[in-house]
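What you see is the complex with one protein chain gone and the rest in place.
After this line comes chain A, so read on.
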Amino acid sequence: MTSSISLDSAKPARGHAIARVLENRLPYLIIAPAILILLLVGLFPLIYSLVVSFQHVTMTENDRSFVGLMNYAELFRDARLWEALGHTAIITVIALPLELLIGFLMAQLFIDRMLGRQVFVALLVLPTVISPIVAGATWRLMFDVRFGPVGEILSFFAGEPVRILWTVNPSFVYPAIIICEVWQWSPFMFLLLLAALSNVDQSQLEAAELDGASYFRVLRAIVLPSIAPVIAVACLIRGLDLVRIFDIIWALTEGGPGSMTETISLYTYVQGFSQFETSYTAAIAFLVIALLTVITTVVLKRMELAR
């Protein structure tokens, strides 16, 4: 009798416990398949690449033996790799501030209500929706020495034929890349900054105006602090994109003349898919991941967004 009572009372207790456990774990159980798939899709290739980077795999030699840190040591001896990183830095350091500045100026221009504003904004954003490889190919045609409008316009102003080999002449290849890059991505900055400027507290601006604050004073004391988080995010996104720049350069110069405009993405591509150095390419990829992680962490920390 006693035992039956205890058994009867134990059943609901156990049921409650299971229900509680289920209740606590249910969210985890629900998201588990998605997490598993994400891990498989995201983490597995990463781990696999890491393993490959310690091997000696090329497309022609199927040598799976481990070579320790050989590929990583090779990174430090590879002058072309460091040159490619240098080229990437040059483009990033020049293009990013230009895009930010032009984007900001455009946003300032369009912040006030004006006739046809929406149409102009839509037109200005068009370059951003074009594929970068198409943008690069288009600018290659624009810079063409025989038929390109750029040469025609310069000739018109110079009053004599101006023949610049934009994609061959060492003095003009970087300007050509940066013009194309800035043309395509300044509108992206413009869009973000236009949205941010629209949200600046109008009462503060009006108060400053009543106090007779100059434009630059208002800009420095009210506008920039208000839109600083958006600027930081925009710079982070574009900065990371610029470190990975590939398509525009591929279409314009293919990294030439010689290796003069070869960026880290182009070099990685060449090593992986033209020279078939699979393991070495994996090591380069991890170097780039490490660099980008450091940059992102530092920027996020500075922005105090990491939390």
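Here is the rule we use: a contact is a pair of C-beta atoms (placed from the backbone, for glycine too) under 8 Å apart; a residue touches a chain by one contact, two chains touch by 3 or more; residues count from 1.
As a convention for this text, contacts and distances are computed from a predicted model.
Per UniProt, what's the omitted chain called: "Sugar ABC transporter substrate-binding protein", "Ferrous iron transport protein B", "Proteasome subunit beta" or "Tryptophan synthase alpha chain"?
"Sugar ABC transporter substrate-binding protein"
Just one of A:V67, A:V145 or A:I178 touches the chain that is missing; which is it?
A:V145
Which is it among A:L22, A:M59 or A:A73 that touches the chain not included here?
A:M59
Which residues does chain A use to touch the chain missing from this display?
So the residues of chain A touching the missing chain come out as 59-62, 144-146, 163, 165, 167-170, 254, 256-260, 270, 273-276.
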